[in-house]
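Here the complex is missing one protein chain, while the rest keep their positions.
The letters A and B name the chains in turn, as written, and every chain counts its residues from 1.
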Amino acid sequence: MVSRHVNAAIPVIVVTLAIVVLWYVGAALLNLSWEKSVAERNGTAPSTIEMLRNTMHQERPVLPAPHQVVSEIIDTTIHKKITSKRSLIYHAGITLSSSMLGFLMGTLLGIVLAVIIVYNDALNKSLLPWIIASQTIPILAIAPMIIVVLNAVGIQGLLPKAFISMYLSFFPVAVGMVKGLNSPSSSHLDLMRTYSASSWQTFLKLRLPTSLPFLFTSMKVAVAISVVGAIVAELPTGAVAGLGARLLAGSYYGQTVQIWSALVVASVLAALLVVIVGWLGDFVNRRMGLAHG
Amino acid sequence: MNDASRVIEVNGLSLIFPTSDGDVHALQDIDLTINQGDFVSFIGPSGCGKTTLLRVIADLEQATSGSIEVNGMTPEEARLARAYGYVFQAASLYPWRTIASNVALPLEIMGLKGDEIRSRVEHNLALVDLAGFGRKYPWQLSGGMQQRASIARALAVEPDLLLMDEPFGALDEIVRDHLNEQLLKLWAKTNKTVVFVTHSIPEAVFLSNKIVVMSPRPGRIQEVIESDLPAERDLSIRETQAFLHLANRVRDGLRAGHSYDEVS
Partner (left out) sequence: MAESVNLHVITGEPQAARPYRFRAMERFLFGGAGMLALLGLLLQAPWQISLATLAVALIAFLQLKRSRLLAAIATGAMALVAANSLIDLVDQPEAINAGFWCLVAAAWLLAWGCVDQLSAIKTLSRSYRTVLNVLIPVLFGLWLLILWELLTRGLNVPQVLLPAPSQIGQRFMESRAILWMDFKQTFLRAVLIGYAIGCGAGFIVAILIDRSPFLQRGLLPIGNLVSALPIVGVAPIMVMWFGFDWPSKAAVVIIMTFFPMLVNTVSGLSAAQPMQHDLMKTYAASYWQSLFKLRIPEALPFIFNALKINSTLAMIGAIVAEFFGTPTLGMGFRISTEVGRMNVDMVWAEIAVAALAGSLFYGLVALLERIFTFWHPSVRS
């Protein structure tokens, strides 16, 4: 068992190391021209080795080296108070809370829509095509407008950002749940009919349990996309708070190290959330005896 | 060099699958000779290694020890020389190809020319009574027709040896009887060597002139029964004494492998 995990991990570790090495090489190559221009301006002629060494700790590198990003992250998480505006944990917390709120609202909305769609033929035929079409619209494009418009009516803070996350996350849940609620085989449904079960009983005892694996698979997609929604929603708020704001501020002032560290923290956040939802799904599926399904 | 009439020669062949619960003896000490023009059936319960033995002949599985020759070559050489046609349990036709281009598939892989491919496809579809269905897609045909198409695909290679792994196992009995009869006619017409895996006693007795009874754990040959039925047969032969007698011998052979108590 353990050795199988190790065997699975080795290729991932090797590829990750290769990416880190490539990152260093890329950083050296991309940052070299700046070192050359500095040397030219100062009229000095440093050796190539010296220039390469300098590419590893520039103030505003084209591509910061991995250790620069790591030290920036450590600096802005462990060494800053959480309440400080310069703490990445503070910013990540803001993004996390709005994306979580949006994710929960989106999941609820998705489940409710799915149940309605499964139980109402007219809505199935008229609403479902629009739900699907709504996702071909680059909804993130509307994000700034929703934020600004809601701001104009006095709705501020967490809620507008959560709306964006909700809009993005309801879709995978709704589609997955419709699939899940329709997934019992016709023989299972016929069995319920032989018991003359009411449609509510069929829902509770058959459709809902069989839909759970579908629900958690969709929730993994939904939670990842809700983080994206929260980050993009933070862009038009004038770079006040949140990981999106850090990205925007970094791009205004050319602080590449800040951009990269915000990006890494956002990625870690999204990955953690996906993993947690995945565990939750595994746990529930196992409790329901559906682990193999 | 073997006698030219010997198509398959197996000597002391064993195959062991290592699994987490220990080694599984899928085949143990198999000795078998199959001659040109034979119709040989492998029969036995699940786990007796009949499919595995067929797969070893086809080089889809490699023996752990012992020797095997197909047309005087190793199975791998025979496979590379396209010495056999293989029919699987499921038709496994490609759904994105029409029936005709499914039959053409092995010919394309062999690198034949367009005209040659067309004529062979036409000829073999006619052999299995599917002329006129070439432009249909597999999913537009019934299960029996799909399986016939897959037989045409195996025949298109024009092999002297036909390996069939429970080809009619998934079909209903009426279709199965019909295809059995057609297969016998085909065999008589083409004089090919057929190796046929089945778990149906009537099917094995009806089709074969040599029945190899196998038993499980370890997979081994229990008995080889030569059929004394006439070469010309139709379904009515199943009512005759000779047929029932032969079927009983097969059943006794299977029972001697006392396999029924422990079918997995």
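As a convention for this text, a contact is a pair of C-beta atoms (placed from the backbone, for glycine too) under 8 Å apart; a residue touches a chain by one contact, two chains touch by 3 or more.
Please read all numbers here as calculations on a predicted model, not as lab measurements.
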Residue, one of A:L32, A:I89, A:L127 or A:V284, that touches the chain absent here: A:L127
Candidate in contact with the missing chain, chosen from B:A26, B:M164 or B:L207: B:A26
Omitted-chain contact residue, chosen from A:V118, A:M166 or A:L212: A:V118
Hidden partner chain, residues of chain B it touches: 26, 46-47, 51-52, 55, 58-60, 79-82, 84-86, 88-96, 105-106, 108-110, 137-139, 157, 165, 170
Interface with the undisplayed chain - residues on chain A: 8, 11-16, 19, 62, 118-122, 124-127, 129-130, 133, 135-142, 144-145, 148-149, 152-153, 182-186, 189-190, 199, 202, 220-221, 224, 227-228, 231-232, 235-236, 243-244, 247-248, 250-251, 254, 256, 259-260, 262-263, 266-267, 270-271, 274
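Throughout what follows, only the chains that are shown with their structure count from here on.
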Distance from the mean Cα position of chain B to that of chain A, given in whole angstrom: 54
